[in-house]
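Heads up, this is only part of the complex; the chains shown haven't been moved.
For clarity, chains are labelled A, B, C and D in written order, and residue numbers in each chain start from 1.
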Amino acid sequence: MSAQHRTTASGASRSLARSRPRYGEVIVKVVLMAAALVSVATTVGIVFALLEPTIEFFGEISLGEFFGSTTWGPLFKPPAFGVWPIIVATLEITLIAIVVAVPLGLATAIYLSEYATPRVRKIFKPVLEVLAGVPTVVFGFFALTFVTPLLRDVFPFLELEAKNGLSAGLLVGVMIIPIVASLSEDSMAAVPNGLREGSYALGASKMLTSVRVVVPAAFSGIVAAIILAISRAAGETMIVAIAGGFKSVFTLYPGDEMATMAAFIAQAGSGDAPVGTIAYKTIFAVGSLLFIMTFAMNYVSARMVQKYREVYD
Amino acid sequence: MAILSTPKSAVQLASRGRPLKEHLFRVALLASLAIALIFLAMLIVYVVEEGWPRLDSTLWENQPSIRRPETAGIQSGIFGTLWIIGLTALMALPTGILAAIYLEEYADKTKWYNRLIELNISNLAAVPSIVYGILGLGIIARWMQFGFTVMTGAMTISLLVLPIVIISAREAIRAVPPSIREGSLALGATQWQTIYRQVLPASIPGIATGSILALSRAIGEAAPFLMLGAATLVRFNPEGVWSNFSVLPLQIYSFITRPQEEFAVLAAAAIVILLAILLLMNSVAIWLRNRYQKRW
Amino acid sequence: GGDAKPGSSDSTSSAAAASGETQAAGGQLSGEIKVDGSSTVAPLTQAASELFGEEQPQVKVPVGTSGTGGGFEKFCAGETDISNASRPIKDEEKAACEAKGIKFTELTVATDALTVVVPKENDWATCLTTDQLKKMWEPAAEGKVKTWKDVDAKFPAEELKLYGPGTDSGTFDYFTDEINGEEGASRKDYSPSENDNDIVTGVAGAKGGLGYFGFTYFEENADKLKAVEIDSGSGCVAPSVEAAQGGKYTPLARPLFVYVSATAAKRPEVGAFLDYYAGNIGAIAKDAKFIPLNPEQEAKLKTDLTSLKSQG
Amino acid sequence: MNDSRNPMPASRTADPRNLPASGHAQIGVSVPNVTVRGPEVPRTIEALDPVFTVSGLSVFYGDYEAVRGVDMTIGNREITAMIGPSGCGKSTVLRCFNRMNDLIPGARAAGKILYHDEDLYGDHVDPIEVRRRIGMVFQKPNPFPKSIYDNIAYGPRVNGMKGKMDDIVEEALTKAALWDEVKDKIKQNALSLSGGQQQRLCIARAIAVKPDVILMDEPCSALDPIATTKIEDLMQELSRDYTIVIVTHNMQQAARVSDRTAFFTAEVDAEGVRHGRLVEFDETSRIFTNPSDKRTEDYITGRFG
């Protein structure tokens, strides 16, 4: 066998050209690429679904009216199209959520990445995953039937309404803790050990190493985590629909009932807005706004990550 | 500066009273983790306590009822959810895994269209689920005229979880060391042979774990169904993909909006079932991960 | 129905149509009857379907609760067979149905008394005039009428907290039409909810609270709330079954409807369901805790149904 | 060429330790003789029966020219060693020989590599076919997470062979001097083998597809001395049938096993960019006894790297 093999391999060798055609490889690549393009098609679909009614909407309602007034009530008569109340409510609830989730999530991430032993980590990470998997209707139910009554009992002076931005925001915050924690932890875990060792070798304690070396080095990943959490919070629907309410009045007080953009879409979209009416188009206009906001945040996040990512190798 | 100029001999290596601050920091970190966990525990205790009176077999044997909330069940919701999850698994998982293979193994990152696909996926992962509801309503239900059926729901949810499936499958594929690929390619294997015979088998546990977690997200979704206007009072189980249906989260939402106290109890009991399904799925995922976690 | 989607003519319903014919009782029917629309009326239709299901377990009746308007939208797109409504169909909705070639019949199935509620501790508002209600609810009140004193100088300066159904509800349409003079015209700074339970908790939890919803919900929560008598010019009338049936509770007594597609009504299972609905309307209303039709209304329901079924 | 480099090597020759004045004794270190493998009958490059003829090879990663202008010839059934400090492009050049660099996005080779008489980078050439002919063994043993048997059978299988291949497995393992150690546990997972065994398994795996050439990139650097000796012995054995190119950071290893040695180093160009260059390519005995370039001498005597 060896002899035969040698004759083919040495000296005048066989051609290195393809010995048999490989159409399969091409087909596979095409199929795989097609699968990847489904996600592009999804975006196109979303844009397509949003675009036409949105354009029609702005044909009837000027941008000036949309962004220039603070009365919202497209389903009332006379309708009002000043979008600020629901934008402000969205921002308020998102802010409350972030105030809850960023410290807790970041601290959790630092604990898991820097302090916990592998065994502890192995126990707690799945628990965080469970928290991440709790359906938002459940959080909504809990907010409405447990948290709000509790807060009303404990802090009567807050004058919380039966539905209010505070409870909804708190629960949205709890919902996004796992996002902040787990993505931040990933990026902290990616910080090269050499940096930690460098810090310890200078006599830094664990706390200082975590706070002054690991967190800054993982900064871009942490920012990305927070931005993703913000867009989740801003788009969250069920919690705010159940516990935040639908009252679309401009308010800065989180104890009031307030409707976010997502809540408005859910309310109007699940009810009567006959196709073609301005009310129906409003759903899509608000949907576009929400989509553009998440898109913009994601873009900013991608840029930040690109800009601040440290390349260690 | 004084502390920095200690003599070099006759040293003293005892600590300088740092531990208290260190300790407090550690406690604060643990407390943060604990808050999230206590919260989860409180939530579970609360819904179990609330739903306790209804946690019996009538819950899954009976259909929802307006007339008799005290014996109403959630069977149609359980089956609807199972249908949606099953179809979503059939549609989203293969698509997501194939897309992940493309992005990890084939896509040349220097090409603009591949970067676009990547950016697009990370963007889709952040798009609110209610917007997917708009997509489902506008494109699938109305434009494609699939109506308000299991198929429409499953397709909408598939698109919603697709980015999550892709992202987690990519991670699993990336965890296969490049040396395995190089070893295969250096033997004259084609790229697809390398993927099919080496990369995929090695990454299947990771992909499965990620997929289960993605599906467990799908189970809890209610907002897109709200947009799709799925019927809430459905007293039969779906019989096919063109059947009308309801899902557990939506039923829970509708129970919450009923005036009678019995419905609140029913909602809590249904939540317990939903959480139980999710816990089960999470456990399987964790078991898979621990069992097959490879260390090269 | 104007079948648009590939799945709607599913095998079960067409098989039933072929075999079924007119056996109302006796023979087993199957198929799916799609219902959507008013959340107020939904419990009634749902109760009907649950009771009907005891006779015809193979017939499926999914009942959606998209609100009256949302229901008509689907109904006129041919997506549903029956639409629940807590107000009559509007002209533009009719036009939409016509455009799709959908013929329908309106059936009045129950009566409701829109009930204005205040918390038990409210000891000043026992009876309100329709003008006082308008003063609270009209668009012009927004941001101006903030306390009860702003409504009437005799009332205390308690903060007025308003709760009501959302804009996609037929109840809202009816109330705004009757009280404020134009459908949909309402102040916006109240707490809207499709969930009547929210209105109950909201009103019960605020001393200056006021809200309105269907009579049924009031009866369910009579221990927490007080119903306000309404004076539309001929004295104070409390909401009650008798007052509503007898036409004394004006202007807030209202009929509740189901709209049936003519094409769908020809399907045996739909026909059987409607027969059952009309034939047992008293029992169904009682079961669902609705105000039953009075005898004349009940008779009209039956004639309407007969003429629907005899249509070409 | 020397201009672009820091003058260090020159100044070192003048004053071996360029240190602040503190008493350092010059102590002669006697290094015992090192066995150098010479070709049985020394052949001139021209008489080599070349397997690879490299001319003007430059390799780019994106815009970065990692290796510049390499000319060398790999003789049939010889062992050619490539040595040089870290980052000088040894691996990069090696991976051109079986077009493994194709797999790195942005990597690109300019110049010419003839394999026998065929242009390795010619249009009609199928890199997969190339890799089947020209096997490779890596620095870190990389057995597949499968049984020993399946590891060996993998190559033939992906090349279209079907069915049982017990003979091929036994032959390859025997050639790789591993058969006796594993014949009783051939179905066991390859990851359970020791590092040295894993590396021999990888060599067996490469042999099983009956290649013409075997490329090895620091195949012993992750191994202990005993395993290293085994692999070195194996290389000698294999060089009867195969052409072998080996990258190593261990000069003694190059001296021990190779017929011919290529010494690479990194040069800094006018813009401060480092490029790998081939400094000297000659018979191993010459390189280690009488290098013609100062840098080669500095390197093999441990002055840097």
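What we mean here is this: contacts are C-beta pairs under 8 Å (C-beta built on N, C-alpha and C of every residue); 3 or more make two chains touch, one makes a residue touch a chain.
Fair warning: this is a prediction, and the values are worked out from it, not measured in the lab.
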Protein chain multiplicities, whole structure file: A x1, B x1, C x1, D x2
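Note that in this section only the chains that are shown with their structure count from here on.
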Shared chain contacts [chain A and chain D, defined touch]: B
Contact-graph separation of chain A and chain C, given in steps at minimum: 1
Chain located farthest away, centre of chain D as origin (C-alpha): C
Pair of chains joined by more contacts [C-beta pairs], A-B or B-C: A-B
Separation of mean Cα positions, chain D and chain C [Å, integer]: 84
Distance between the centres, which are taken as Cα means, of chain B and chain A, whole angstrom: 14
Sites on chain A at which at least two other chains make contact: 22, 270
Junction residues of chain C, two or more chains touched: 66, 70, 194, 198
Listing of all chain pairs that touch each other, if any do: A-B, A-C, A-D, B-C, B-D
Interfacial residue positions of chain D with respect to chain A in the complex: 49, 76, 115-118, 120, 122, 124-126, 128-130, 133, 160, 171, 210-212, 241
Residue numbers on chain B that touch chain C, as the complex places them: 65-67, 145-149, 151, 229-236, 239-246, 254, 256-260
Touching residues on chain D, where the partner in the complex is chain B: 98, 100, 103, 105-106, 128-129, 131-133, 135-136, 138, 140, 142-145, 154-155, 158-159, 191, 202, 205-206, 209
